[in-house]
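Handing you this structure, nothing more for now.
With one protein chain removed, the remaining protein chains of the complex are shown where they sit.
As written, the chain order gives the labels A and B, with residue 1 at the start of each chain.
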Amino acid sequence: MRRRVAIVLLGALAACALFADLVASELPLYCRLGGVTYVLPCVTRPAALAGEDQQTLAARGATLVSTPIPYGPLAQRPGGVLERLAAPSARHWLGTDDRGRDVAARVVHGARVACLVGPLAVLCYLFFGALVGAACAASRAADLVLARIIDAGLTIPALLLLLLVQGLSGRGSIAQVAIVIALAEWPQAARLVRAEALRVAASEHVLAARALGAGPVRVGVIHVLPLALGPIRVLAGFGLGQAVLFESALSFLGYGLAPPTASWGELLAQAAAHPRPWLLWPPAIAIAATVIAARLLVEDRAAGAVRRRPAGAGS
Amino acid sequence: MSRLRRTGVALLTLLVVAVIAFFVVELAPGDPASAALGTHGTEAAREALRDALGLRGGIVARLGGWLAALCRLDLGRSFVDGRAVRDKILERLPPTLALAVLALLLAWGVALPIALWRARRGGADKLDLAMSLVYAVPVPALALALLAAGAPYGPSFGAELAAAACLLPLILPRVYAHVAAALDEALRGDDARTLRAVGAPRARVVRVALRVQALRLLTIVSVQLPALLSGAVLVEAVFGLPGLGLLAFDALAVRDHPVQLGLVVVGAALTIACTLAVDLAAPLLDPRLRDGARG
Partner (left out) sequence: MRLARTAAVAWLLGIVAGLGACARGCGGPGSRAGAGATVVTCGPAGCPADERKPAPGGVLRVHVEAEPAGLCDLVNHEAWVRWIVENQVMDTLLEQSPRTGAIGPRLAERWELAGTGASRTLTFHLRDGVRFHDGHPLGASDVAFTLERARDPKLGADQKSDLDPVGRISAPDERTLVLALPGPAPFLLQALAHLAIYPRHLLEGVDLRTAPFCRAPIGSGPFRVAAWRSGVSITLERAPTFWGPPAPLDRVELVVVRDRQAAWLLYQRGELDLMTRLPAGAAAAAERDPRLAGHRLYRHTPRAFFFVLWNTRRPELAAPATRAALGHLVDLPRFIEVAFEGHARPQSGPFVAGTPAYDEGIAPLAYEPDAARAALALASPRPRALTFLATAGSASVEQLATLLEEDLRKAGVTLTIEKLDFSRVLDRLRKHDFDVTALQLTLALEQDNWGLFHSRAIGEQNWGGFADPEVDALLDRIRTTDDADARHALDRAVHRALHEHGPMSFLVAPEVDTALAAGFGGVTPSSDGLGLAHVFRVDGAP
């Protein structure tokens, strides 16, 4: 049951990310203006409609089928009207932000960022963490050096790393934010994998493989790595939610994605500067939903695994 | 591992941290002289300042000099006003330390009773889920909300407490998860089962379980320190606590290299010292780990 809830939530997130343009856009789903028909201009973005939005098209007498949310995430003056910090109303279901942009549209498009930053960051740090962790099991010398590097990574504050990465590219892109999050989180993954890898490396079947003459790389990749990945699955669930939260903290400090990208973190940062409930709660609930869904998805599998293990087998 | 070996390893880790931090800080783009002089500085002034700050010389030579000074416990002088970095850090350490200790105590104070109740019931999945809800609370918004609700401002105990409460979303889920897992394990373990079989009261079983897992629970403390330091930045500004978090943020903004490095080293040293202390105290807590029994 909980698995189903998680899948529904994550599915909604992915759908928002994929179809954001069809849900909230300044151009309509279908438009007929002066004899010319446009199908899905919100996706195709024809040059003839550049500079127009649904409100001006309606004013010009075009027939159109509008998107559920008739505003784009970047539109500050839809139809030439600037309404900043407007409370939720029939026109703007979740109100507007400090620049007159529709909050509901920005929440929907923010899902795109969450969908990209989260998994990208998690993949990065799991990959790197698993690699370093498994390499620790290769030899004692490797373990000595790499374990110290992992410990060092655990104690260096994230802010410092942020500065380096931000300086290298400075563009505030999704990849850059994902890399920062990965740099901050990889030691945790590495530590867990290392513990598991060391345990597996001492197990019987690996010793047997070694006795049969398999080289260290073969042993590492084929025998140790797959078994050492167990704890990572739980970390992935935790990590997805955490990546989204980290992105919001970065936005709050002023170092997030380049404007005018819509992200939940950016809305929270605005909520801190202009305390309004419609700026605070929608992104907070969206983040919470993502975090819970990710945890549910992963935890269920882990819990199931625990239940299947015979009682009294110890840890 | 013998005590000497453990200490050696800890020092080696600290060295690795220092070297990595040095390269990260030096390679990060941004010129301290330019940051200090602002819009009006001329090239001549910037060059003179770079000389005065000791930014000449190869990076390896400067690394050597800095490490040598570090061995003498000399963290250098701040680029901004020339005061000793050690003094600046010591001046700002108490509020942040108080914040960290309070946050940990609060997290424990909340997590332990709930985890005990959970262990008594034999597990509560929905409770675990609710605890991960705490994760999603945005810290800055919580801080501003507390201040608006009447929390005190300025370096006082009340403000420290409020700020520590704001840091809970960062550490509570993990502390709770570890405590719950540790208790679970302990109560399923041999000692607990033996006691239960013998008919000992519930409270005694729990106490024994806690003592057995004490080591693991203490380790959690040292792991949370870096997260607390990063989170401190967010709350120190709102509650007016003159701590290390703000010092770090400012040092980053003006590229004050000695202060940045000093903060990383001090933070790492604290974390490593905590871990080392717990490791060294292990035999005292768990007789099975005393040298001689296992070695």
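General observations
Throughout what follows, a residue touches a chain if its C-beta (ideal position, glycine included) is under 8 Å from a C-beta of that chain, and two chains touch if they have at least 3 such contacts.
Everything quoted here is computed from the prediction, not taken from an experiment.
Contact with the undisplayed chain is limited, among A:Arg32, A:Arg99, A:Arg210 or A:Arg233, to A:Arg99. In the full complex, subunit A touches the omitted chain through residues 50-51, 74-77, 82, 84-85, 98-100, 166-167, 170-172, 254-255, 258-260, 272-277, 280-281. Counting the whole complex, the residues of subunit B in touch with the unshown chain are 29-31, 34-46, 48-49, 52, 77, 80-83, 88, 91-92, 124, 126-127, 130, 133, 144-145, 147-149, 153-155, 237-240, 242-243, 246-247, 253-255.
Convention: only the chains that are shown with their structure count from here on.
Against subunit A, in their complex, subunit B makes its touches with residues 9, 12-13, 16-17, 20-21, 24-25, 27-30, 125, 128-129, 132-133, 135-141, 144, 148, 185, 188-189, 223, 225-226, 229-230, 233-234, 248-249, 252, 260, 263-264, 267-268, 271-272. Touching subunit B in their complex are the following residues of subunit A: 2, 148-149, 151-152, 154-161, 163-164, 167-168, 241-242, 245, 248-249, 252-253, 268, 271-272, 275, 280, 284, 287-288, 291-292, 295-296, 299, 303, 311-312, 314-315.
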